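With one protein chain withheld, the remaining protein chains of the complex are depicted in position.
By written order: A and B. Residues from 1 in each chain.
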Amino acid sequence: MLNKIKNEKEFKSLVDKTEKIDGYKRPIGFGIARVDRGQLNSNKILQANFPIINWNENFGSAAIFVAALKKSGVQVDFSGSEFVCDIDKEFVKNANRAFTPFVNDATKEAHKNVQVINMLNWIRKIDKLKNHYKLVFIFKDEILKSVEATYLKLYALSTGKVALRSLNLNGAFGVLSNVAWSMGIPIELDWLRVNEIEMKLQGTYPNIEFVDKFPRFLSHVIPADNTRILDTSRVRMGAQLFAGTTVMPGASYINFNAGTTGAVMVEGRISSSAIVGAGSDIGGGASILGVLSGTDGNPITIGKNTLLGANSVSGIPLGDGCIIDAGLAILEGTKIGISPIEVLNIKAVNSKFTCKKSDEIQFLKGLNFANLNGIHFRQNSKNGMIIALRSKREVVLNSDLH
Amino acid sequence: MLNKIKNEKEFKSLVDKTEKIDGYKRPIGFGIARVDRGQLNSNKILQANFPIINWNENFGSAAIFVAALKKSGVQVDFSGSEFVCDIDKEFVKNANRAFTPFVNDATKEAHKNVQVINMLNWIRKIDKLKNHYKLVFIFKDEILKSVEATYLKLYALSTGKVALRSLNLNGAFGVLSNVAWSMGIPIELDWLRVNEIEMKLQGTYPNIEFVDKFPRFLSHVIPADNTRILDTSRVRMGAQLFAGTTVMPGASYINFNAGTTGAVMVEGRISSSAIVGAGSDIGGGASILGVLSGTDGNPITIGKNTLLGANSVSGIPLGDGCIIDAGLAILEGTKIGISPIEVLNIKAVNSKFTCKKSDEIQFLKGLNFANLNGIHFRQNSKNGMIIALRSKREVVLNSDLH
Partner (left out) sequence: MLNKIKNEKEFKSLVDKTEKIDGYKRPIGFGIARVDRGQLNSNKILQANFPIINWNENFGSAAIFVAALKKSGVQVDFSGSEFVCDIDKEFVKNANRAFTPFVNDATKEAHKNVQVINMLNWIRKIDKLKNHYKLVFIFKDEILKSVEATYLKLYALSTGKVALRSLNLNGAFGVLSNVAWSMGIPIELDWLRVNEIEMKLQGTYPNIEFVDKFPRFLSHVIPADNTRILDTSRVRMGAQLFAGTTVMPGASYINFNAGTTGAVMVEGRISSSAIVGAGSDIGGGASILGVLSGTDGNPITIGKNTLLGANSVSGIPLGDGCIIDAGLAILEGTKIGISPIEVLNIKAVNSKFTCKKSDEIQFLKGLNFANLNGIHFRQNSKNGMIIALRSKREVVLNSDLH
């Protein structure tokens, strides 16, 4: 068993010693999760619940966990992209002894990893550790290999510890099981099949809320005080919502690896990989296309203070202060008319906008307006022409560029 | 303690005496609520559940409540816009004694306030009154100051006791707390934060259904027998649904202080302050803009027997028997073509419609068609022009106007 650590100096010394283990690598992310296992196949992990995750931080705790594992007979393999193992009583005891100097201060926002071990130590004493807990390390941001590492990355995104689109999420769909969810608990579909007759006849068939590989954001993440999500089904785990974002329940959806980087009103769809900036308004039923649905693989970013009107569709990235009128679809190939005066108006706030001179209306493709600021897209209701104008919305110019 | 009231005459006498108290004011609304308090801060009221509310009615019961409060040591302050106080055993005993003549008849639809006191008297006897109950009076329809009065007004709207848009709801957003909802119970976000580690590790983290300041309509209101709401998230508390209204789950939403005044099919969005009349059909994904989203602060009323096609958008108020074609957006500033013959056709059912004579198509703004009856808005698919025609829908003319 690990010697009881008496003070911070001894703690640091143990950390240093551990980090000098041959091949040791500081993890990109790590954490301890309570896992839900298959009802039929208990080796199948269906969900991982992290009370707290660490991302490029708390390397001391990581080293302690590695040391505690070693003492309980588990050698961490640092050579792979991720390492996942069960937690046993020995590990908890050892980690608890190593964290001794911090135990008394571990409350509220302080020493969350110590709080986790404290709690596990109590669970250990009442003999309820069983096979419920896993320790997860990610050493390289590569294709996902385990459910636990997948959840760790989804947590990193949804808690805002990493930027959207910054992680490799390949493999997630292959690793996660499609399951039925009831009250936050994942249930194997086969288990439902095996028990259908008994449960239906006894009146104990569970109330299934959805069937998916991913859980919902609100089952794992506590949003900021001024964030509102009016229906949990609207935000998938792995989405990221900046404080102050409101998600209305009419026709909204925010997929994983998508979300907001400022306070945004969301009444429409933010598809996977799409990102929306502060002060923007995604109107009722508006659609921001995703990498798998119409954007030719280019993820869409919407700037600040931009308005997507009700039932509009955006298939191109937009800058700050833009407007797409209600009901209008602006796709990469949409031909958009622009008058000579508007060419000048738009150039005035977009130094990079290039457009040849002309005395007449020219037609550019939607993609030519990608990332420009202050564009108002309309359809002329007299003649059906889709046109681009300088919007009357304020555009906060990036001082680095101008 | 209050003397036991023996008969209706004594009851009336007590009411009269109470109403003569100096400064006494009959309340606009009042009721007794069971409240949900903060898990961390028990002084914070998170929700108020009214078994029944009174709105410009049952002034006798109000007087009895005031008298019973007085005997239990609470002086009602009639000078403010609202008055909220805790209920204790003394109050319940006193109110119960005052209601004696009606106790036996208080069942089903009769004497609901007496039923409430009967039930509270039973709860008092099993010693479960605790701090769960509040008595709420509203004396003036002014800016909201308490959670309890806010809920009382939302109940008045959602139970149909007052007309939509007739109450002052200012202050509601400031008074209500943003909380997580699980099985109808509001939970402080901070309480989740404080207990996250313990609950996640023990597998007791609650299933959060939404995060909002407002609860859902169906958590407080029992709809009419022929009303259908296919998903509770689609109707916010404070909405009003006339009997026979159907709310489908595709892309619908009815916000607070919005709703229907007749049987309506709702498959789209009725934003805050918008009202829809009998026999109208809000098609799948259709949007009626709200006062905070594109209507320049003018709340929209949609008349009777009007159809908003799938994915259409209405930014103007419409009269009876109108149609907006599927996918079309009619906003205040939309330029709409109208032919000489249609000017006549539309005038035939709209005596107030003014439009200068012309031999050619004229273009009017959307706002010029506000509140007119029998208009069909289309986009000519040959040339893209948005046009207005006399619709073929029946228009039931208002006999007072014609």
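We take it that a contact is a pair of C-beta atoms (placed from the backbone, for glycine too) under 8 Å apart; a residue touches a chain by one contact, two chains touch by 3 or more.
Remember, predicted model here, so these are calculated numbers, not experimental data.
Considering the whole complex, the residue from A:P223, A:G238 or A:G327 that touches the absent chain is A:G327.
For the options B:I28, B:A251 or B:I336, the residue in contact with the chain missing from this view is B:A251.
Only one of A:P51, A:P101, A:G184 or A:G285 touches the absent chain when the whole complex is considered: A:G285.
What subunit A contributes to its contact with the hidden chain is residues 178, 180, 189-190, 192-194, 196-198, 200-203, 205-213, 233-234, 236, 250-253, 268-269, 271, 285, 287, 289, 293-294, 311-313, 315, 327-329, 331, 334-337, 363, 379, 383-386. Subunit B residues in contact with the hidden partner, per the touch definition given at the top, are 34, 49-52, 108, 112, 115-116, 119-120, 123, 132-133, 183-184, 218-219, 222-223, 225-233, 248-251, 267, 281, 283-285, 309-311, 325-328, 379-385.
The criterion applied here is as follows: only the chains that are shown with their structure count from here on.
Subunit A and subunit B have centres, each the mean of its CA atoms, that are 35 Å apart.
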